[in-house]
Every structure is written in C-alpha cells, then in structure tokens.
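One chain of protein is taken out of this complex; the other chains stay put.
Here the chain labels run A and B in written order, and each chain numbers its own residues starting at 1.
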Amino acid sequence: MAYVSVKGGEKAITHAHQWLAEDRRGDPGVSELDVAQVREQLSLAVDRVMSEGSCYDRDLAALAVKQARGDLPEAIFLLRAYRTTLPRFGASLPVETEAMAVRRRVSAAFKDIPGGQVLGPTFDYTHRLLDFALAAEGGAAPEPAPQAEEPQAYPMPNIASVFRHEDLLEHDVRADEPAEPYDLTRQPMKFPADRDQRLQALARGDEGFLLSLAYSSQRGWGSTHPLCGEIRMGEVAVEFVPDELGFPIEIGEITLTECTMLSGFAGSAERPPQYTRGYGLTFGHCERKAMSMAIVDRALRHREVGEQADAPVQDEEFVLYHSDNVEASGFVQHLKLPHYVDFQADLQLIRRLRKEHFERRAALKEAAE
Amino acid sequence: MSTPVPARANAPERYYNYAYLDEQTKRMIRRSILKALAIPGYQVPFGSREMPVPYGWGTGGIQLTAAIIGPDDVYKCIDQGADDTTNAVSIRRFFANVADVATTEDTAEATIIQTRHRIPEKPLKEGQVLVYQVPQPEPLRGLEARETETRAMHAYEEYGLQYVSLYENVSAYGRIAATAGYPVMVEERYLMSPSPIPKFDNPKMAQNEAVMLFGAGREKRIYAVPPFTRVRSLDFEDYPFETQTWEETCALCGAKDSYLDEVILDDAGDKMFVCSDSHHCAERRAAGHVGPMAGHTLDQDAALKEPAQ
Partner (left out) sequence: MSVATLDLSRIAPAFADPVRESQAVFREVMECVARPGRITRFDRAPQAPNGLSKAAGAVALTLFDFETLVWLDPALADSEAEAWLRFHCGCPLTVKAEDAAFAIVTDMVKAPNLAAFNQGDAKYPDRSTTVILQIASLEGGPVVTLSGPGIRTTTDISPQGLPQDFWTQIETNQAQFQFGVDVLLVAGDQLLALPRTTTAQIKGG
C-alpha cells in the first residue's frame, strides 16, 4: 500500500543529480580518473580525508575524493556518513609509535638525536616552482631514491626517551588499568573536557581551523612558545585481542604522522621547571595538521599548568565546538535552505517599526513647527 | 497525487539497515526520547550520528524519525509549511526509500509529520507525532554563548537574563521584537526554543494532542513536549504575547487565519500573500474557497524549475 506523492521538486532534484554527475566526469574526451589513481597520486588528499573522516581506508577515501570532485570537506563528510553505519567489533590496542617503521623523522630541538634525522618524502626544501615536466603526459616513472647506507634504528626512540634520564620533560603516565577513552562519535561533547576527548576532537578537526588557531597562538594569542620536539611519519602495526583468543594478533599496518611540541614551563611550588608537551597524531601523512594539533593541544592544557587563559586557542568550548568541518560546513550552508517563514515574520516587524519611526518623526516635526 | 514507490532494487540506500540507522543507535535515541518526554522542555544530550545529509539540514529530525518510524506509518515532511520545498522532498524521498513507508501531503492522514519552521494549520490529533528539525536547541544561546553556562541556567532555573533581554527589546522597540523561535516556558519549569517557527505557531504547542519531538543533530540534543502540556510564550503583564496577523488574506484560498508567505510578483513592488501551509491551502481550494487571485499560477520556486540543458 506504499504510495508517495511526486511533485516538481523531486524531478528537479533528480535532474540536478544528473547534472552533477555530468560535471563530475568533465570532458568525456579526457580519460576518466580511477580510484587507484586518486589513491596513489593524490595520496595527501586521501590522507586528509581518512584523518578527518576518522576512517582508515585508502580506497574508500579515494572514492570519496573522486565522488566529491576533489572537495575535501565534502569527501570527509561522505566517509564519515559511511563510517557511522559500520558495526563495531571492538577496539585495537594502543599503537606503539616507537615501533614505527619511520619514513620521516625530524627534530628541531637537537642537532643530532638518537636515531638520527630522516628527511623522507617532504616538500620542505623543494623550491616552489611549478614543474612543467609534470604537465607533460606519459612521463617515465621517477628514479627510485637511493637507499640509506645504514639501516635505521629500531625501535626509533622518541623524544621522551631522549629526555628520560634528565627528567627535563614531563612524563606520560601509563595507567595500569586505563579507562575507556571518551568517544565523540558515540557521546556528545562534555565540558570540562578531558584530554582524551580534546585529542579526539582535534584529530577529527578541520586542518585549516587548527592551523589558524595554532598560528594565532604563535603570534601571541595564547602563546605556548612551542618548539618542535619531533615529527615522525611511517608505518605502525595495529593489534587486536579477539575475545576467543585472548592474546593480541596483528590485523594490519597503518601510516601515521605524530608530532610532539615542547613548551617551557617555569614550574610551580609543587612542580620543578620542566618541558611540557603538546601532542598531535593523524592518519596518513598530514604534517601541517599534526603540528597544528600539537600546538592547540598544548594551549588547551592551560588548566594543568596553571596558565592564564584568555585567548581563543585556550578556550576549549570555543575550539572543540567549532573544529569539526562536517558540522561547520553543514550549518553555514544550511542558510541556502528556504527561510521564507522566518523572513516573513521579520519583514512584518521591520515594516511596522519603520512605520512607527516615521510617525514619531512626523509628530516631532509637527510639534516643533 | 499519489503514485507507487518506484522500484529501487540497487539504490545505495538498500545497503543500509531499515530506516538507515543501526539498531544500537535507534535504541540510544529511543531512550533519549523517553527521558525527553519525562522532562518536558529539557534538552537531553544524545550521541547524534553523522547522517547522509548535512548538519543543519534536518539531521536531528531525521534521526528522530528514523528511530520511531515503522512500515505502518504514513509520513509527511514539510519545510516552511510546504510539502514541495526541495529539502522536504529530499527527506521524504529518503524515508520512502529506506523505511518502505507510505508518504502523504495530507496532514490528517499522516502519523509522523517532520517539519522545519512551521506547525501545520490543521489541529493535530492523538496518534500523530510532530518531529521538529531544530538548528539551535538552546533558547539562551543568543544571550550566552557558553553551553557550560546555559546548562547551569536551566539546572537552577535562572532565566532572569532572558526576561532582561525581552525587556530591553520593549524599551528599544516598544514591544517584544522576537518574531520566530520565540522562547516558551514548558510546564513553568524549562525554558525551551520552539525551533524557528513563527510566533504565530507558538499557541499551537500548548495542550496539543500530538506528541512533539525536537531533534538537533549538530548540537546533539533531543527534547520533547508531551500532549496536553502547558506551553507559555514569555511576555510581560503590560506587554502580552501577541501573534502575527495580516491585513491581507490568502490570494489563492482566501484564508484569513493562516500564516501567509509574501510572494513578489514583479520588480515594481506588486506582491501577493499565500498560505505557507501548502496542504491547508490546497484543501481549502478543493472545498471551494476562493481568494482574490484564485487561479494564479505560483512560480515561486525557481529552484524547482528544470535546469536548462
């Protein structure tokens, strides 16, 4: 007995979808982009979509980038809306970034650092000159980069272990029985937010928003005087303990970017002077995001270290409520929807107020004459 | 007016659970709905999920509908009072696809009515659920940006700030200048946003026979007004609450007591007024009511026109 009413709107929507598909494809004379090409050659777009989409799947993220015509917040939205319907089997064990197979690792704190500096595949020292050779079709595959002469340190010590013997850097305390981390995809935001909730929000947060906040902090709006302790990027194993086995098994490998920012802390009556940390972590290679996240994380820790908090970057309600680009984009763009009912209500009022205004003016004028 | 649901055997929606949401999410939302009904006007935080439509486009209403809808329901969806606005069409199509549900434009026939910005003109009855899409559930947000503060204000019933703001309105404009989303007090305890309905619709909330559910997806809040509940629009003794009225009548059906939309006819200032509730207007015209411009074809929805190919 199902029946639906159909009107002009439905047809218009269907046609708009067709038009969109046509524009997505572009000139049919140009060969179609396949998902593998996006995955392999627009890999940083894929990384950002996985990161902010909170779903590690390069193929799905590449599909989302293709479907969204390269609009990354739209692709992030597509991936999130898919992710939310997936069943959950459980949570993996925390990954060990010291056990990362590092492809890039730099520290700005020390000239040399145990494990060494590894530049890796970075834009850092490229001259930003358009490479017209890339515009030519059918170019040969690039020469493989030469292998390092010595094998890399493994595990690759992190910045905390470098400082460990001197106690100059605050410790991360590993709880014996860690509490379940807060999960913003299942629970609404709560305040005051603990660090797990903040870090999850920042990890899902918009790169541009975090970048601007981090920049504002650097320029003095809630400065933490950050120093880049370490950035590393590479592959880590993901382990899971199935109920029926009771011991961890490796279920795969993911690429992560991790950043630790160091900030000086003058100490208090209870705590000796020490470096404090800000932490950033992303899926894939998202260095700008990881660094921004680490600065914002540190700025949001003002309560712990007793800093005065009056800058936007230190305001957790401001930062956490406005960092999600799926929420922000939806709400800003909902202004496209019809608002004639409320507009009509306002129109009526403003006409009445104007009428009264002119009547009052006329009365005053009359009285004056 | 009604045609069968076209077969969409391999439509993307078919890869998802009945009514799109997984069962665990439905249970979570259902529990929130029950608490919302038990504490009328209070905003229950809930684990709002990402939906396949953007935040701000009805994700809260859609989650509520998805949590309550069943195959025996008859579903109506309106935006600005009209069934044929594009977003209403889009949401109605979504539920026809994912919930195998009958849809209707007939207010009386619907068991679930999802709405954005209006309450239908026809009084609702027992057995109907009105689901409101809410962009900003916090009535005090315009006065206080922080959730931590507003939550405390509700907890301790500190609504002085709201009255001060209304009073400032009176001093500035000689009246309470709020026109849509006009705050209401539910059972003399919780201050509540009625969603951006025009204040014209506020009185319909009081003692309504239907269950009224409010969903704010982006802000992750659900609230409710049970049937036969006291809902009072804020006012002052010397500045009583009043609703909008028009000197004009509906140009199509002649209605004198419905909420009217202004339609601009040309760039010389000519305009007409028509019912915002499209079904109400159609029903009146079918019953023989005639307005001063009856027969005029509305061309107001430029968005509905077919694209030039």
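Criterion: a contact is a pair of C-beta atoms (placed from the backbone, for glycine too) under 8 Å apart; a residue touches a chain by one contact, two chains touch by 3 or more.
A quick note: this is a predicted structure, and the numbers were derived from the prediction, not measured.
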Determine which one of B:28, B:96, B:178 or B:272 touches the chain that has been left out. B:28
Out of B:70, B:123, B:174 or B:292, which is the one that touches the chain we can't see? B:70
For subunit B, which positions touch the chain that isn't shown here? 17-19, 23-24, 26-28, 30-40, 42, 44-45, 67-71, 126, 151-152, 154-156, 187, 189-190, 207, 211, 224, 226-230
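One rule holds for everything that comes next: only the chains that are shown with their structure count from here on.
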Cα-centroid distance, subunit A relative to subunit B, in whole angstrom: 34
Residue numbers of subunit A touching subunit B in their complex, please. 1-13, 15-16, 19, 77, 80-81, 83-85, 87, 185-192, 317, 321, 326-327, 329-334, 337-342, 344-349, 353, 356
So in the complex, which bits of subunit B are touching subunit A? 1-5, 16-17, 20-22, 45-52, 54-57, 59, 79-81, 83-90, 92-93, 96, 100-105, 116-118, 135, 146-148, 173-174, 177, 179-181, 196-200, 218, 220-221, 244, 259-262, 276, 301, 303-307
